Structure formats: structure tokens, C-alpha cells
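One structure follows; several queries about it will come next.
Omission of a single protein chain aside, the complex is shown with its protein chains in their original locations.
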Amino acid sequence: MALATLRGVSFTYAYTNEPALRDINLTLEEGLLYAIIGPNASGKSTLCALLRGIVPLFHEGELTGSAEIRGRNLFDWDPAELSREIGYVFENPFTQISGIKETVFEEIALGLENLGMPSDEVIDRVEQVVEQLELGALVAKNPNELSGGQRQKVAFASIIAMDADVIVIDEPTSQLDPESSDAVFAIIANLKKKGKSIVLVEHKMDLVAQYADRVIALNGGRLVIEGPTSEVFTSPLLNASDIARPAVTDLAEALAKVGRPLARTPVTRAEAADLIRARMKGGPRANRSR
Amino acid sequence: MSSESGNSVAFGNRFRTHVDRGNPIRNMDPIVVFIVLVAIAIAPIAFPGFVAAAIVCLVYPVIALFAGVAREFLPTYLRLFLVVGLVLFVLRAAFIEGKDPLFRLGNIAPTWAGMEEGARFALLVMAISGAVTLFFNVATVRYLMLALELRGVTPRATYVILASFQSIIDLGRHARTVLEAQQSRGIETQGNIIVRARAFFPILAPVFLAAINQTEERAISLDARAFNSNVSHTHLVTLRPARPREIVFAVVVVAAVLVAFIGSALGWL
Partner (left out) sequence: MVNESAVVKFFKGYGRLTIFMMPIGIAINFIGGQIALLLKLPVYLDSIGTILVGATCGMGPGAVVGAISNILNAITSPPTLAFGVLNIMFGLLAGYLARRGVFKSWSKTLLSAIPFALIGGVLGAIITIWVFGGLAVGGGAIVVGALVALGLDVNTANFVAQVPMDILDKVPTVMIVFAIIKGIPNRTHAKLPLGYIYLGKNKAGASTKPSGTSVS
């Protein structure tokens, strides 16, 4: 069963003229990490909201085409059930703190209380998540007094504590420094290893290249390309639509332009390092063959 | 880090037992505290004169002392006595007309009866005010909401009250930031009343609108935390159930006050 199947989906928010999504055909499989990339206002957040049913159940508008989530038509889902199966972390960390809890520990526990989990289990689960995300120093703090980055981590922790099968994350690292961004992605990769399906929006292409199984590139509400990460980043389609790529991919392309291409185009840093190392060893021969 | 996670385990363990607020009175069930304080507050109405009301007003500081909230309660209560109690007393004492005024000052002719009536009324108001202030100091809104939730009140209702506290803090902070920004940009917030009144609008309208614009995201984010789920919610923080002796105490107080009212109605007092 696919995580989501979209056929000819277009969506226009009520009270706007331009569609946010145009004729999207897409199948997302379970158990993978999908990254949605694209310039601003390309429909990334709307696609996330659609997977979670927020569009069009909360933000109304005109939806055409058909959207199936986990084999069931979006409109046949009970919204409460959908919110339990699909965790959703969105961009703004300030509105994701409930404002009704006194400590970070209680804030993370809120979702579990709402799910009716017995309190001893709630405590164990929150402790696990706190350890996993290294939030120990924050547990006793007032979540309403945290910095943007800290709030983002708490919001993320609050959702992964709920242990949904699918987690949609709109820009998990927008407020984080590079080190914390790496840490958050390591946790996301770990979640995938445990069998979760992940869909996230991310601007840091090096992280996308390193962690995503597949990439969905959007531009102007249209699907540019969807496929395995390395294929998408090396596709000419991506180039044509002005979407950022990992730095090493750009570098390889620049090398190719000056007549010194690598054996293949890398997308991750590790790959690039290997290729460059190989070239430095076998460099002269490679050169001679040209 | 191991030391940090060690902290979180220690921190989490506090939720495994009922909340201990470190004081037997503050550990009482907020609903029981409410009932007892309401009974005490209205009791003096059953008695003639101002003595009963005065006694009740003196009982509150004693309760506050034993509950360990004297530092919060006393300044507020004293201020209320000066700002409210004293004014009520003076106005009544001065304007209630009667025979044999104590002295005359223009239209003002206070009488002994007026002074007594003024004292009774001011002290009755203070008896009720003291109960309200003491209740919120002892029980606190947070624990009252928890007690209500544990009795089946929907978290949607308690959310409104709990969230309003944070909203007051957030909006207040935002409004002051905007106010300072306006001042530094040279928009006058002092000077004559028209100038000041004109400053009011550009400070508040954007702050209020920003808060309203956030409601959509707040709705989505709480929904993502299963706020709308249909199962009955559990509670990480739990209150100790009311002890039998507390309930007996509450029943005795309420019964005594009832007897006082019945007695008053039958003319015993």
C-alpha cells in the first residue's frame, strides 16, 4: 500500500486566484525518506499540508484530481484519525508551543496525554525522546521562554514522542545551526530505520543529498521531477527549473564545463570525496585518455 | 550527555506521584478549598453588625500564613483594604443620613449608625474579596483547571483559560516592544491627551492582528498533538485525591454556615 497516491491534483486556496498545486501526479511509498525541494512559494508546504489533510479540510479551497492517503480517499478519513497516523511538524516554532504547559517535559507529554496514554508510559516515552534529542538541559525550563531553535527541537520532540507511522516535517532545521541540523537529520534517519515513513521540506541540499531516499522537486506548484536522490540532483530538468543543488554537484558540473569531469556526478560530500580521491590517484591516466 | 539525561529521568520521576506543593493546605483539593472559602466568605452576612465580618477578615491572613502564601496574599489584601475597604467605609459613613450627626461639613453629616453600617458593608465586601484573593493564591488557576479536568471538564474549556495567561504575557510583551519602537521612531506617546489617544491605535492594532493571525497555526499545531482526539485524555500531573478528613472539615464548615443562616432567618441572631 502506498503512503500517498496523487492523481492530477490541483489545489487553489480559497480567496486566492493562483493555484498552489497544479496537476500533481505522484506516488509516495511507505518506509522511505522523501525530501520536497523547490524555491519559495513552489507549493512545498501545501503538498505537506495535503498529505496531512490540513488542505483542504482546514484550509478550504478547490481541490481537483484524487488524493489517496494510505489507500483511502482523503475525504474518507476521520480528521482525528488522520492526525494520529500522520505526525506533522511545521515551520513556525513559535506557534507550535501549546502555551498551556509550564515545563518542556510537560509540553512534550501533551500529545501523549491527549492520546490517553497511562501516565507512567507517558513519562517513560518522554524520557526516551528527551535522551534521543539531547534535550535533558531543557526539560525543567518553561517552553514559552525558549529560543526559536530550542522551540523547534521541542516541537519536533513533541511530535516524534507520539510515534506516528508517518511524519511530515516542514523545514525541520530552519532555526538551527549546522551542528544541530546534522543531529536532527541523524534522528530522522534513525526514525526511518525503525520503519517510519518521512516526508520533509528542506532547503539545506547537502543534508537532503545525504539522507533522502527520494526527492520531489516542485516549481510554481508543478512537479518538476520525482525520483531517487542522485537521479534528481543530476537531472537536467532540475537545472532548467532553477532549483538549488548540493554544492558538490555544482562543483562537479563546473569541473565538467572546464573539461575535467569526475567519473560521475556526486551528490553527497562523501561521494565527492571518494571521486576526487580516486581522480587524484589515477589522475594522470584519466587526463591522458582525454 | 549522561548527566543531562540523568537530570531528565530525575525530573520525570516527579510526575510518578501526586503533585506535592510542599504544604498541607496547598495540597488540598482546589475544589474543597473553594467550597470552604465560599462558606467562610458569606458567613458574616448571617450575623448582624460588623464583628463577624471583621473576624473573617482576620482569619484569612492566618490561613495564608499556614498555607505559606502570606508573602503573596498580605500585600494584595492590604492594598484592597486601603483602596476598596477604606473608600467604601468613608463614602458610606459620610453619606448615610440619620439623626444626631457626629459633626457637619457642608452636606456631609456622618452619624454613628452610618459609621456602623459603613464598617459592616466594607468588611463584608472585604470578607468576600479576601476569599477570592486567598483562593487564587492557595489553589492557583493551574491546579484549579487540573482539578476540573480530573472531574471531567473538557480540556478545550481549560485550554481557553490556561492559554489566556500565556496570551496576556505574549501580547503584553509584543505591545511594549511596539510602543518602544514607536517612541524611538519619534511617534509621540506623551504630551496632551489627543496625542496620547492617537498613539493608542497604531500600537495595538498590529499587535492584536498578529495574535489573531497566529490562531490558524495554533489550531493546526494542537490538532497535531491529538488535541481533538476522541479518547479520554490522561494526565501527567495528578492531584492527590481529597482526604476524608478534608472532606469532613469542608462539610462541617458548610453545615456551620448553613446553621448560621437558618438561625438568622429564624431570628436567633
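Should a chain be cited, it is by its letter among A and B, assigned in written order, with residues numbered from 1 in that chain.
Everything that follows uses one rule, which is that contacts are C-beta pairs under 8 Å (C-beta built on N, C-alpha and C of every residue); 3 or more make two chains touch, one makes a residue touch a chain.
Bear in mind that the values here come from a model prediction, so they are computed numbers and not experimental data.
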With the missing chain put back, one of B:48, B:172 or B:241 would touch it. Which one? B:172
For the full complex, which residue in B:125, B:150 or B:254 touches the chain that was left out? B:125
Sort through B:203, B:226 or B:239 and give me the one touching the missing partner chain. B:203
Absent-chain interface residues of subunit A come out as 13-15, 56-64, 75, 99
For review purposes, identify every residue of subunit B that touches the missing chain, sorted by number. 76, 80, 83-84, 87-88, 91-92, 94-95, 106-108, 121, 125, 128-130, 132-133, 136, 141, 152-154, 156-157, 159-161, 163-164, 166-168, 170-172, 175, 179, 189, 193, 196-197, 199-201, 203-205, 207-209, 211-213, 215-216, 218-219
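Heads up, the rule we're going with is that only the chains that are shown with their structure count from here on.
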Distance from the CA centroid of subunit A to that of subunit B, rounded to the nearest Å? 46
Which subunit B residues qualify as touching subunit A in the complex? 1, 3-9, 11-13, 15-16, 142, 155, 158-159, 162-163, 166-167, 169-170, 214, 216-238
Mind listing the subunit A positions that touch subunit B in their complex? 52, 54, 58-59, 79-80, 83-84, 87-90, 92, 94-96, 98-100, 102-103, 105-106, 109-120, 122-124, 126-127, 130-131, 134-137, 139-140, 144, 155, 158-159, 162
